[in-house]
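Shown here: the complex without one of its protein chains, the others still in place.
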Amino acid sequence: MEVEIATIGGYEEVGRQMTAVRAGDDVVVFDMGLNLSKVLIHDNVETERMHSLDLIDMGAIPDDRVMSDIEGDVQAIVPTHGHLDHIGAISKLAHRYDAPIVATPFTIELVKQQIQSEEKFGVKNDLIKMDAGETMSIGDSSNVDLEFVNVTHSIIDAINPVVHTPEGAVVYGLDKRMDHTPVIGDPIDMERFREIGREGEGVLCYIEDCTNAGKKGRTPSESVARRHLEDVMTSIEDYDGGIVATTFSSHVARVKSLVEFAREIGRQPVLLGRSMEKYSGTAERLGFVDFLDDVGMYGHRKSVDRTFKRIMNEGKEKYLPVVTGHQGEPRAMLTRMGRGETPYELDQGDKVLFSARVIPEPTNEGQRYQSEQLLRMQGARIYDDIHVSGHLNQEGHYAMLDALQPQHVIPAHQDMKGFAPYVGLCKSEGYQLGRDLHVTSNGNTIQLTE
Amino acid sequence: MEVEIATIGGYEEVGRQMTAVRAGDDVVVFDMGLNLSKVLIHDNVETERMHSLDLIDMGAIPDDRVMSDIEGDVQAIVPTHGHLDHIGAISKLAHRYDAPIVATPFTIELVKQQIQSEEKFGVKNDLIKMDAGETMSIGDSSNVDLEFVNVTHSIIDAINPVVHTPEGAVVYGLDKRMDHTPVIGDPIDMERFREIGREGEGVLCYIEDCTNAGKKGRTPSESVARRHLEDVMTSIEDYDGGIVATTFSSHVARVKSLVEFAREIGRQPVLLGRSMEKYSGTAERLGFVDFLDDVGMYGHRKSVDRTFKRIMNEGKEKYLPVVTGHQGEPRAMLTRMGRGETPYELDQGDKVLFSARVIPEPTNEGQRYQSEQLLRMQGARIYDDIHVSGHLNQEGHYAMLDALQPQHVIPAHQDMKGFAPYVGLCKSEGYQLGRDLHVTSNGNTIQLTE
Amino acid sequence: MEVEIATIGGYEEVGRQMTAVRAGDDVVVFDMGLNLSKVLIHDNVETERMHSLDLIDMGAIPDDRVMSDIEGDVQAIVPTHGHLDHIGAISKLAHRYDAPIVATPFTIELVKQQIQSEEKFGVKNDLIKMDAGETMSIGDSSNVDLEFVNVTHSIIDAINPVVHTPEGAVVYGLDKRMDHTPVIGDPIDMERFREIGREGEGVLCYIEDCTNAGKKGRTPSESVARRHLEDVMTSIEDYDGGIVATTFSSHVARVKSLVEFAREIGRQPVLLGRSMEKYSGTAERLGFVDFLDDVGMYGHRKSVDRTFKRIMNEGKEKYLPVVTGHQGEPRAMLTRMGRGETPYELDQGDKVLFSARVIPEPTNEGQRYQSEQLLRMQGARIYDDIHVSGHLNQEGHYAMLDALQPQHVIPAHQDMKGFAPYVGLCKSEGYQLGRDLHVTSNGNTIQLTE
Partner (left out) sequence: MEVEIATIGGYEEVGRQMTAVRAGDDVVVFDMGLNLSKVLIHDNVETERMHSLDLIDMGAIPDDRVMSDIEGDVQAIVPTHGHLDHIGAISKLAHRYDAPIVATPFTIELVKQQIQSEEKFGVKNDLIKMDAGETMSIGDSSNVDLEFVNVTHSIIDAINPVVHTPEGAVVYGLDKRMDHTPVIGDPIDMERFREIGREGEGVLCYIEDCTNAGKKGRTPSESVARRHLEDVMTSIEDYDGGIVATTFSSHVARVKSLVEFAREIGRQPVLLGRSMEKYSGTAERLGFVDFLDDVGMYGHRKSVDRTFKRIMNEGKEKYLPVVTGHQGEPRAMLTRMGRGETPYELDQGDKVLFSARVIPEPTNEGQRYQSEQLLRMQGARIYDDIHVSGHLNQEGHYAMLDALQPQHVIPAHQDMKGFAPYVGLCKSEGYQLGRDLHVTSNGNTIQLTE
């Protein structure tokens, strides 16, 4: 059976991920993501109303025109988790394919919300929920299957999809950390990866996320970040002024830790900002967290302001607002607090906890710096870097190669500079460029078997 | 009563710390340290045989000639903890003063060993042990006392000494982290600091360690580093080859964690290298740790080599050698292992754990880089930065100022560039340069009361 | 005679420079500057309409309330050159003092323009032009004089003012480079500095600009930047598309080089943007440059757009637009060109020359990065760092100390971190902190003689 990989997007950048696997006549698409930075560099762009071709020209969504060269039918669109760089182009591209969207429950919910907010295209694809550990048939041939293997990442309900073919398995390995003690959900299912590496024809191809391939050692477990956060928060237990925290709103496990330690130090947590409400609310409705009844979540400007006023009236020392703005985004809640545009007044000595890392790019760094300056001008004191990455460091990459023993490897989720350390790592394990190690670009296809 | 501070060493560098406090006719000296980098930049310098004047000229030990301008008698020499930059010049300078050396038991032991290895001078000063929480009288006047307050640092049995005078307390705050959950010993005694800030005349002067004054937030507890280390070590529990760890040999709490996690993953810990044996052996003899009978500690070259041979014979997978060389020092054990100069053979995939951070200076960075390169050339894979600092970040400085409310503040343990962020921090708390905030240099005196 | 220095502004930052020298009853004020970054961090602040007290609270202009403690009459306000951090607060503060503003002709013109644009205060102080090399009496006493010594900086007609007192000279050394082959004007007058250091009582006090005190060696001459620029521009002589250059609009010597090399490669230079027109127009009117008749300068939006349209019609290959925007300022001309908001269309391969360096601060770096990204997205290719600094490196500082041999030294034009390398340099020349080397803050006074 012919097996072919089309590397459509996310092979020259982080963002707008999209990869297709053709096994005979059946095609499975992994991810349809958005490169948000290509949108934000322009003033006043509203993606909801834009046509996909304009977004392709901007480099914001994958250029899926290469799909017309793939001889086969798309049988499933499989977003691996709910981050925008993996699902953010579904509302712009999925309607072109007569195929269901298959994902884990939390991811499906986020896809559904995204489709609802789309104003240009009507996306009618079926939405099918499948849990980690489950498998479904692909196409009519009965010899191609899609399996979800549980992985751990900075968002809940993440999986690595596997397409089983008669030629071996194709494992799409994007976006995971090797967490054996996660805060929500099960540990990464390394046992299953090892089985896949050894059963049948083994692994024909592994597509890997190179984000941290240049970083030594092991990405710490989320439980290490949790312990760090606990150390910080209990150290300010006696402070009787304002404490504000920010983190990735999609990082529900981190939000859970913030909520729990807020209670531990006698403060009422409140989640503020549209995306805070969106992700944590969805997680609660689906049963991933149980924030009891009294964790407030407020997304609309008016209810946020009302909450801030209530906090100011009842006493800042009683609350822990968890807000958006960890990268210093100009319009996020925390930046507005720094500008004095909300009813929450910062006083000398108030604490602001960044449970996040600055994404290392000059625009972010400039905005985050400015946000911190504004907060400091109001008297706030900053705690930063209370965080661990969601991506594999080098030792995770070695462990994956060891578990899967793939015949072919394709680096992804970076540009070539980002691929370089992973290529070096693969070479040290015996792979060879141009033979079984494929450095590629957006818009290419790689034929693995004939 | 006249109270005067002489800032003798460590006010233009990290290293060769020395400060004197005169209260009336009585003088207490805090620390007599060594700036090791001023020694190591020269080839083949053996400090044991050198005269103090030559070492002063090299900038290696404090220039204590300013002491002749201080009108009073030295009543005590008080090293605050056992690091070389605080005790390393005692064997060169203490014999000039007719005064006992007063320190905590672990520190006294290290001072004793240092005096024994001295080859140039005979140091006959009395060695007096005093525990954290205890107080002794200074001189005859009956109104000057010396108190030890328990603090937490990257070495055990560290204290901050306080000289109580009728004009208020002088608190020497060097070298601590605000750790409420240390791995060995008691938490920092913040309650006592707050009392000192409020009793009697309060605090006349606070001398502070500015090492991390530019770092935001809070230095994490040693227990956070321990959790990180546990995450790393349990993740390689199944590895059946060599694992080697390195850390500061004086950091007994870290060594304890390494020893315990080694056992947890089924490996026998062995401590190798002269300074490993020295610090951990001393800690065990004094009862700070109980490494059971079977933790081997070997310092001499021959016994180290014999141990390595035994490990190679019995199987690398049974042992965890904890060795010197975390900074890539050219002659340390780990660097020699990288050069293939020991019987321990590294294989492809073996793990080397740096439970330490590179001290950010180009010489260290170059040496550490080279050491890692050598280890990698032999197949080793590096885990780095499994560490937390031993010094206060900004929030710790704010907390100390809040607890002590000192009338005067003197930044120390850095050069002026390092003082700068602490000066800014003090200004934000109302201190003013030249009035109650004293930026000074080696060899100056500051008269606080008349 | 009592001589006292008040360090009013610019001793904790770069920006809002202001220093007063009192000699007996007569006071001379050096500089009244603006810290623009404190303005720009806020949205929509218009300084023209703001009250000085609000600007002081923002940290934007010097807090001159300390002047009420100075017992003497201000006899002259002396801006040293026309940069905003030296003249930008004159329109907010000068009217409080019954004293003329004394400066070189180019600086006076810029001060005049600034006063005219002020909308809140009416500034009526006399404006007195004095050339480098000239001297005037201060006050009635006949023994205090003000002299201007010619220096070289990144703006023309810069001087270092000297107040001659019976106790010695006070030399205000801010903002210069030691340029022996400048592109416009005379070399720095080192001979006169050496004389001042040796005549009469010598130099009582030297106030020094520490901007580059941490940089090794010598700041190159403007003629080195000119040679570099020539190399770049002649290398693209044959390019038949668009070439655009940007530099500091106040840097008239650099603009002159750009204009001359534009002609050399057969292009018509045009200066675009309000501040381009302002500085170069002023320089031309005063005879510092002679841009012939055909160098267009256009400041108003409409005339700029009209010029761009003309360029597009006649052919981009015939012109070299020199525009504002070298730091990526969001509203500057070059950034607008990157956003496609001007009639000038960039094509694949067009060249953009940054004859400037990014001011190393995260906000600038982020904005500049974004501006370059936008330009690149339109096809432009970037040449950067065609520049030399306007401030003394270490060897210049040594040379000044050697020439002046001052009794006292006061570091300025930085915060304490920036003072640190200069303090080290002075120590190596025998100065001592607290004795004759004065590290100070905004709002302090230093009494030099009694």
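We call the chains A, B and C, going by the order they appear; numbering starts again at 1 in every chain.
Following the convention adopted for this analysis, contacts are C-beta pairs under 8 Å (C-beta built on N, C-alpha and C of every residue); 3 or more make two chains touch, one makes a residue touch a chain.
These figures come from a predicted structure and were not determined experimentally.
Q: Please pick, from B:T135, B:T363 or B:Q447, the residue that touches the omitted chain in the full complex.
A: B:T363
Q: Consider the whole complex, including the chain that is not shown, and state which of C:H95, C:R263, C:R310 or C:R381 touches that chain.
A: In the complete complex, the chain left out is touched by residue C:R381.
Q: Using the definition of touch stated at the top, determine which of A:P269, A:P362 or A:P421 touches the missing chain.
A: A:P421
Q: Using the touch definition up top, pick the residue from C:T19, C:N35, C:S221 or C:T246 that touches the left-out chain.
A: Considering the complete complex, C:S221 is the one touching the chain left out.
Q: Taking the full complex into account, what residues of chain B touch the chain not shown?
A: 41-43, 339, 361-370, 373-374, 377
Q: Going by the touch rule given at the top, which residues of chain A touch the chain that is not shown?
A: On the chain A side, contact with the omitted chain comes from 415-417, 419-421, 423-424, 427, 432-434, 439-441, 444.
Q: List the residues of chain C that touch the chain left out of this view.
A: Touching the missing chain: residues 178, 180-181, 216-218, 220-221, 223-224, 227-228, 231-232, 234-236, 349, 381-386, 394-395, 398.
Simple rule for what comes next: only the chains that are shown with their structure count from here on.
Q: Give me the rotation angle that lays the C-alpha atoms of chain A onto its copy chain C, rounded to the nearest 5 degrees.
A: 180
Q: Specify, for the interface formed by the sequence copies chain B and chain C, whether it is same or different in terms of residue numbers shared by both sides, with half as the dividing line.
A: The interface of chain B with chain C is built from mostly shared positions.
Q: Would you pick out the residues of chain C that each touch at least 2 other chains?
A: none
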